[in-house]
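Missing here is one protein chain; the remaining ones are kept as they sit in the complex.
After this line comes subunit A, so read on.
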Amino acid sequence: MVMQQSTSSTAVPVTARRRDKGRLMQEAAMLAPAVILLTVFLIVPFFLSFWTAMTNQPLVPRPTPVRFIWFSNFIRIFKDELFWTALWNVSRFTFWIIPAQCGLAFATALLLHQKLPLRNLLRGMFFLPAITSMVVVCVIWGTLFQYPTGPFNQILGFLSGGAIQPIDWLGDPQWAMFSIVLLSAWQAYGFQMIVYLAGLQGIPDELYDAAKIDGANAFRRFWHVTMPGLRPTHVFVLVITTIQAFKLYTQVAILTQGGPKSSTETVVHYMVRAGFEEQKMGYASAVSVILFVIVLIIALIQRQLLRRFDV
(Lines give C-alpha, C1' and ligand atoms only; values in the text may rest on other atoms or scores of the structure.)
Protein backbone atom coordinates (compact mmCIF):
# COMPACT_ATOMS: atom_id res chain seq x y z
CA MET A 1 0.00 0.00 0.00
CA VAL A 2 2.63 2.45 1.13
CA MET A 3 4.87 1.54 -1.75
CA GLN A 4 2.11 1.94 -4.28
CA GLN A 5 1.19 5.33 -2.93
CA SER A 6 4.72 6.58 -3.03
CA THR A 7 5.29 5.42 -6.59
CA SER A 8 2.05 6.94 -7.75
CA SER A 9 2.77 10.20 -5.96
CA THR A 10 6.03 10.52 -7.84
CA ALA A 11 4.57 9.40 -11.13
CA VAL A 12 1.29 11.31 -11.10
CA PRO A 13 2.35 14.96 -10.84
CA VAL A 14 4.12 15.15 -14.21
CA THR A 15 1.21 13.78 -16.26
CA ALA A 16 -1.38 15.35 -13.98
CA ARG A 17 0.20 18.74 -14.33
CA ARG A 18 0.26 18.39 -18.08
CA ARG A 19 -3.32 17.21 -18.11
CA ASP A 20 -4.35 19.95 -15.69
CA LYS A 21 -2.83 22.59 -17.88
CA GLY A 22 -4.69 21.26 -20.91
CA ARG A 23 -7.83 21.05 -18.90
CA LEU A 24 -7.52 24.60 -17.60
CA MET A 25 -6.99 25.81 -21.16
CA GLN A 26 -10.17 24.03 -22.20
CA GLU A 27 -12.08 25.49 -19.30
CA ALA A 28 -10.89 29.00 -20.12
CA ALA A 29 -11.79 28.52 -23.77
CA MET A 30 -15.27 27.31 -22.86
CA LEU A 31 -15.87 30.20 -20.48
CA ALA A 32 -14.39 32.86 -22.73
CA PRO A 33 -17.29 33.47 -25.17
CA ALA A 34 -19.76 34.11 -22.35
CA VAL A 35 -17.33 36.28 -20.39
CA ILE A 36 -16.39 38.35 -23.43
CA LEU A 37 -19.99 38.83 -24.58
CA LEU A 38 -21.22 39.72 -21.10
CA THR A 39 -18.37 42.18 -20.66
CA VAL A 40 -18.83 43.93 -24.00
CA PHE A 41 -22.63 43.97 -24.12
CA LEU A 42 -23.63 44.16 -20.49
CA ILE A 43 -20.87 45.30 -18.12
CA VAL A 44 -19.33 47.98 -20.35
CA PRO A 45 -22.66 49.60 -21.36
CA PHE A 46 -23.77 49.38 -17.76
CA PHE A 47 -20.83 51.47 -16.55
CA LEU A 48 -21.08 53.67 -19.65
CA SER A 49 -24.67 54.49 -18.76
CA PHE A 50 -23.47 56.07 -15.50
CA TRP A 51 -20.85 58.05 -17.41
CA THR A 52 -23.22 59.08 -20.21
CA ALA A 53 -25.80 60.13 -17.63
CA MET A 54 -23.42 62.86 -16.47
CA THR A 55 -22.74 64.27 -19.94
CA ASN A 56 -24.72 66.13 -22.57
CA GLN A 57 -24.15 63.30 -25.07
CA PRO A 58 -26.42 63.74 -28.13
CA LEU A 59 -27.72 60.87 -30.28
CA VAL A 60 -25.96 62.03 -33.43
CA PRO A 61 -22.33 63.23 -32.99
CA ARG A 62 -22.00 67.00 -33.16
CA PRO A 63 -18.91 69.13 -33.89
CA THR A 64 -18.98 70.51 -30.33
CA PRO A 65 -17.34 68.14 -27.86
CA VAL A 66 -19.39 66.22 -25.32
CA ARG A 67 -19.31 68.03 -21.98
CA PHE A 68 -19.25 66.53 -18.51
CA ILE A 69 -22.05 68.16 -16.59
CA TRP A 70 -22.14 66.20 -13.33
CA PHE A 71 -25.64 65.76 -12.01
CA SER A 72 -27.43 68.38 -14.12
CA ASN A 73 -29.37 65.70 -15.99
CA PHE A 74 -30.67 64.19 -12.77
CA ILE A 75 -31.63 67.59 -11.43
CA ARG A 76 -33.48 68.37 -14.66
CA ILE A 77 -35.26 65.03 -14.52
CA PHE A 78 -36.42 65.59 -10.98
CA LYS A 79 -37.67 69.04 -11.96
CA ASP A 80 -39.59 67.64 -14.92
CA GLU A 81 -43.24 67.18 -14.09
CA LEU A 82 -43.66 64.61 -16.87
CA PHE A 83 -41.10 62.33 -15.18
CA TRP A 84 -43.07 62.38 -11.95
CA THR A 85 -46.25 61.69 -13.90
CA ALA A 86 -44.50 58.72 -15.54
CA LEU A 87 -43.28 57.39 -12.20
CA TRP A 88 -46.74 57.84 -10.70
CA ASN A 89 -48.37 56.08 -13.67
CA VAL A 90 -46.00 53.14 -13.42
CA SER A 91 -46.71 52.87 -9.70
CA ARG A 92 -50.42 52.93 -10.42
CA PHE A 93 -49.93 50.27 -13.07
CA THR A 94 -47.99 48.12 -10.59
CA PHE A 95 -50.67 48.53 -7.96
CA TRP A 96 -53.34 47.18 -10.33
CA ILE A 97 -51.36 44.60 -12.25
CA ILE A 98 -50.23 42.67 -9.16
CA PRO A 99 -53.68 41.54 -8.03
CA ALA A 100 -54.88 41.10 -11.62
CA GLN A 101 -51.94 39.17 -13.02
CA CYS A 102 -50.78 37.26 -9.95
CA GLY A 103 -54.36 36.50 -8.97
CA LEU A 104 -55.12 35.07 -12.39
CA ALA A 105 -51.85 33.13 -12.37
CA PHE A 106 -52.47 31.72 -8.91
CA ALA A 107 -56.07 30.77 -9.67
CA THR A 108 -55.23 28.98 -12.92
CA ALA A 109 -52.30 27.21 -11.28
CA LEU A 110 -54.58 25.92 -8.50
CA LEU A 111 -57.09 24.74 -11.13
CA LEU A 112 -54.43 22.97 -13.14
CA HIS A 113 -52.68 21.40 -10.17
CA GLN A 114 -54.92 18.36 -10.04
CA LYS A 115 -55.58 15.27 -12.08
CA LEU A 116 -57.42 16.57 -15.09
CA PRO A 117 -58.30 15.09 -18.44
CA LEU A 118 -56.25 16.68 -21.25
CA ARG A 119 -54.06 18.39 -18.69
CA ASN A 120 -51.31 19.26 -21.14
CA LEU A 121 -53.80 20.73 -23.60
CA LEU A 122 -55.30 22.87 -20.85
CA ARG A 123 -51.89 23.96 -19.69
CA GLY A 124 -51.02 24.88 -23.27
CA MET A 125 -54.25 26.87 -23.63
CA PHE A 126 -53.56 28.83 -20.48
CA PHE A 127 -49.97 29.40 -21.51
CA LEU A 128 -50.83 30.53 -25.04
CA PRO A 129 -51.08 34.29 -24.31
CA ALA A 130 -47.62 34.19 -22.72
CA ILE A 131 -45.99 33.12 -25.97
CA THR A 132 -47.94 35.69 -27.96
CA SER A 133 -45.85 38.69 -28.92
CA MET A 134 -46.92 41.94 -27.28
CA VAL A 135 -47.26 43.45 -30.74
CA VAL A 136 -49.80 40.77 -31.70
CA VAL A 137 -51.55 41.26 -28.36
CA CYS A 138 -51.86 44.95 -29.20
CA VAL A 139 -53.39 44.14 -32.61
CA ILE A 140 -56.00 41.89 -30.98
CA TRP A 141 -56.82 44.09 -28.00
CA GLY A 142 -56.77 47.15 -30.21
CA THR A 143 -59.81 45.69 -31.97
CA LEU A 144 -61.41 44.55 -28.69
CA PHE A 145 -61.11 48.09 -27.31
CA GLN A 146 -62.58 49.79 -30.43
CA TYR A 147 -64.73 52.78 -29.62
CA PRO A 148 -67.72 52.86 -29.71
CA THR A 149 -68.61 49.52 -31.35
CA GLY A 150 -65.85 47.17 -30.22
CA PRO A 151 -66.61 43.80 -28.60
CA PHE A 152 -66.06 45.01 -25.03
CA ASN A 153 -68.48 47.88 -25.44
CA GLN A 154 -71.00 45.59 -27.16
CA ILE A 155 -70.79 43.03 -24.34
CA LEU A 156 -71.11 45.72 -21.67
CA GLY A 157 -74.05 47.29 -23.47
CA PHE A 158 -75.72 43.91 -23.90
CA LEU A 159 -75.21 42.85 -20.27
CA SER A 160 -76.45 46.15 -18.88
CA GLY A 161 -79.34 46.41 -21.33
CA GLY A 162 -77.85 49.56 -22.85
CA ALA A 163 -77.46 51.31 -19.48
CA ILE A 164 -73.66 51.49 -19.74
CA GLN A 165 -72.53 53.98 -22.35
CA PRO A 166 -69.70 52.85 -24.63
CA ILE A 167 -66.31 53.48 -23.06
CA ASP A 168 -63.40 54.94 -24.99
CA TRP A 169 -61.01 52.40 -23.47
CA LEU A 170 -57.77 53.78 -24.86
CA GLY A 171 -58.82 57.35 -25.54
CA ASP A 172 -60.21 58.34 -22.15
CA PRO A 173 -57.56 59.39 -19.58
CA GLN A 174 -59.68 57.76 -16.88
CA TRP A 175 -59.67 54.38 -18.55
CA ALA A 176 -56.49 54.19 -20.63
CA MET A 177 -54.20 52.83 -17.90
CA PHE A 178 -56.85 50.38 -16.73
CA SER A 179 -57.11 49.03 -20.28
CA ILE A 180 -53.35 48.64 -20.46
CA VAL A 181 -53.49 46.73 -17.15
CA LEU A 182 -56.12 44.35 -18.53
CA LEU A 183 -54.25 43.37 -21.66
CA SER A 184 -50.89 43.20 -19.86
CA ALA A 185 -52.24 40.88 -17.18
CA TRP A 186 -53.78 38.64 -19.83
CA GLN A 187 -50.56 38.50 -21.83
CA ALA A 188 -48.08 37.83 -19.04
CA TYR A 189 -49.80 35.73 -16.35
CA GLY A 190 -48.72 32.48 -18.03
CA PHE A 191 -45.17 32.68 -16.71
CA GLN A 192 -46.30 33.34 -13.18
CA MET A 193 -48.70 30.43 -13.57
CA ILE A 194 -45.80 28.11 -14.42
CA VAL A 195 -43.86 29.39 -11.41
CA TYR A 196 -46.88 28.77 -9.17
CA LEU A 197 -47.32 25.27 -10.62
CA ALA A 198 -43.70 24.56 -9.77
CA GLY A 199 -44.26 25.90 -6.27
CA LEU A 200 -47.34 23.71 -5.81
CA GLN A 201 -45.39 20.67 -6.98
CA GLY A 202 -42.76 21.46 -4.38
CA ILE A 203 -45.17 21.01 -1.48
CA PRO A 204 -44.84 17.41 -0.20
CA ASP A 205 -48.02 15.28 -0.44
CA GLU A 206 -47.39 13.98 3.08
CA LEU A 207 -48.28 17.38 4.49
CA TYR A 208 -51.70 17.19 2.84
CA ASP A 209 -52.20 13.61 4.02
CA ALA A 210 -51.25 14.56 7.57
CA ALA A 211 -53.65 17.50 7.48
CA LYS A 212 -56.43 15.24 6.18
CA ILE A 213 -55.85 12.75 8.99
CA ASP A 214 -56.01 15.62 11.47
CA GLY A 215 -59.42 16.41 10.04
CA ALA A 216 -58.57 19.65 8.25
CA ASN A 217 -61.11 20.57 5.58
CA ALA A 218 -60.17 21.78 2.11
CA PHE A 219 -60.13 25.43 3.14
CA ARG A 220 -57.94 24.81 6.18
CA ARG A 221 -55.59 22.63 4.13
CA PHE A 222 -55.28 25.47 1.63
CA TRP A 223 -54.70 28.06 4.32
CA HIS A 224 -52.32 26.10 6.56
CA VAL A 225 -50.46 23.91 4.07
CA THR A 226 -50.62 25.44 0.60
CA MET A 227 -50.16 29.10 1.50
CA PRO A 228 -47.15 28.70 3.83
CA GLY A 229 -45.60 26.27 1.34
CA LEU A 230 -45.84 28.90 -1.36
CA ARG A 231 -44.27 31.78 0.59
CA PRO A 232 -41.02 31.94 -1.41
CA THR A 233 -43.04 31.54 -4.62
CA HIS A 234 -45.31 34.44 -3.68
CA VAL A 235 -42.30 36.64 -2.97
CA PHE A 236 -40.65 35.69 -6.26
CA VAL A 237 -43.81 36.24 -8.31
CA LEU A 238 -44.50 39.55 -6.59
CA VAL A 239 -41.00 40.80 -7.26
CA ILE A 240 -40.77 39.78 -10.92
CA THR A 241 -44.22 41.25 -11.55
CA THR A 242 -43.19 44.53 -9.92
CA ILE A 243 -39.94 44.72 -11.85
CA GLN A 244 -41.72 43.91 -15.11
CA ALA A 245 -44.33 46.55 -14.31
CA PHE A 246 -41.71 49.26 -13.85
CA LYS A 247 -40.34 48.43 -17.30
CA LEU A 248 -43.73 48.91 -18.99
CA TYR A 249 -43.16 50.06 -22.54
CA THR A 250 -44.31 48.14 -25.63
CA GLN A 251 -48.08 48.21 -25.05
CA VAL A 252 -47.98 51.91 -24.33
CA ALA A 253 -45.72 52.71 -27.27
CA ILE A 254 -48.01 50.90 -29.70
CA LEU A 255 -51.48 51.65 -28.35
CA THR A 256 -51.42 55.05 -26.65
CA GLN A 257 -47.98 56.67 -27.09
CA GLY A 258 -48.22 57.77 -23.48
CA GLY A 259 -51.54 59.53 -23.99
CA PRO A 260 -54.25 60.58 -23.62
CA LYS A 261 -53.06 63.59 -21.60
CA SER A 262 -49.94 61.69 -20.39
CA SER A 263 -52.17 59.26 -18.50
CA THR A 264 -50.16 56.27 -19.74
CA GLU A 265 -46.72 57.87 -19.91
CA THR A 266 -44.17 55.46 -18.38
CA VAL A 267 -40.55 55.70 -17.28
CA VAL A 268 -39.17 53.66 -20.19
CA HIS A 269 -41.39 55.47 -22.71
CA TYR A 270 -40.19 58.79 -21.27
CA MET A 271 -36.58 57.53 -21.59
CA VAL A 272 -36.95 56.42 -25.21
CA ARG A 273 -38.61 59.70 -26.14
CA ALA A 274 -35.84 61.73 -24.51
CA GLY A 275 -33.16 59.66 -26.23
CA PHE A 276 -34.57 59.29 -29.70
CA GLU A 277 -37.14 62.01 -30.30
CA GLU A 278 -35.31 64.75 -28.46
CA GLN A 279 -31.94 63.13 -29.21
CA LYS A 280 -30.67 63.71 -25.67
CA MET A 281 -28.76 60.53 -24.90
CA GLY A 282 -27.17 61.86 -21.70
CA TYR A 283 -30.57 62.76 -20.33
CA ALA A 284 -32.05 59.39 -21.38
CA SER A 285 -29.14 57.55 -19.76
CA ALA A 286 -29.82 59.38 -16.52
CA VAL A 287 -33.38 58.06 -16.67
CA SER A 288 -32.04 54.56 -17.27
CA VAL A 289 -29.80 54.87 -14.20
CA ILE A 290 -32.84 55.82 -12.13
CA LEU A 291 -34.69 52.81 -13.53
CA PHE A 292 -31.80 50.57 -12.55
CA VAL A 293 -31.78 51.93 -9.00
CA ILE A 294 -35.51 51.24 -8.68
CA VAL A 295 -35.09 47.66 -9.94
CA LEU A 296 -32.12 47.14 -7.62
CA ILE A 297 -34.10 48.30 -4.60
CA ILE A 298 -36.95 45.91 -5.45
CA ALA A 299 -34.47 43.03 -5.87
CA LEU A 300 -32.83 43.80 -2.53
CA ILE A 301 -36.19 43.82 -0.81
CA GLN A 302 -36.86 40.40 -2.35
CA ARG A 303 -33.61 39.04 -0.92
CA GLN A 304 -34.47 40.27 2.54
CA LEU A 305 -37.96 38.79 2.38
CA LEU A 306 -36.71 35.45 1.07
CA ARG A 307 -34.10 35.27 3.81
CA ARG A 308 -36.80 35.86 6.38
CA PHE A 309 -39.14 33.21 4.94
CA ASP A 310 -36.73 30.55 3.77
CA VAL A 311 -35.77 28.94 7.08
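In this section, a residue touches a chain if its C-beta (ideal position, glycine included) is under 8 Å from a C-beta of that chain, and two chains touch if they have at least 3 such contacts; residues count from 1.
The working rule: contacts and distances are computed from a predicted model.
Visitor: According to UniProt, what is the chain that's been left out of this complex called? Choose from "L-lactate dehydrogenase complex protein LldE", "Cytochrome C oxidase subunit IV family protein", "Carbohydrate ABC transporter permease" or "NADH-quinone oxidoreductase subunit N".
Guide: Per the UniProt record, that chain is "Carbohydrate ABC transporter permease".
Visitor: I'm checking contacts with the chain that's been left out. Which of A:L144, A:L207 or A:L305 qualifies?
Guide: Of the candidates A:L144, A:L207 or A:L305, A:L144 is in touch with the missing chain.
Visitor: Using the definition of touch stated at the top, determine which of A:G124, A:P204 or A:P228 touches the missing chain.
Guide: In the full complex, the listed residue that touches the missing chain is A:G124.
Visitor: Touching the hidden chain in the full complex, which residues of subunit A are there? Just list them.
Guide: Touch with the absent chain occurs at residues 20, 22-24, 26-31, 33-35, 37-38, 41-46, 48-49, 51-52, 57, 59, 108, 111-112, 116-117, 120, 122, 124-136, 138-144, 146, 149-151, 153-154, 186, 194-195, 197-199, 201-202, 232-233, 236, 243, 247, 249-250, 253-254, 268, 271-272, 275-276, 281, 284-285, 288-289, 291-292, 295-296, 299, 306, 310.
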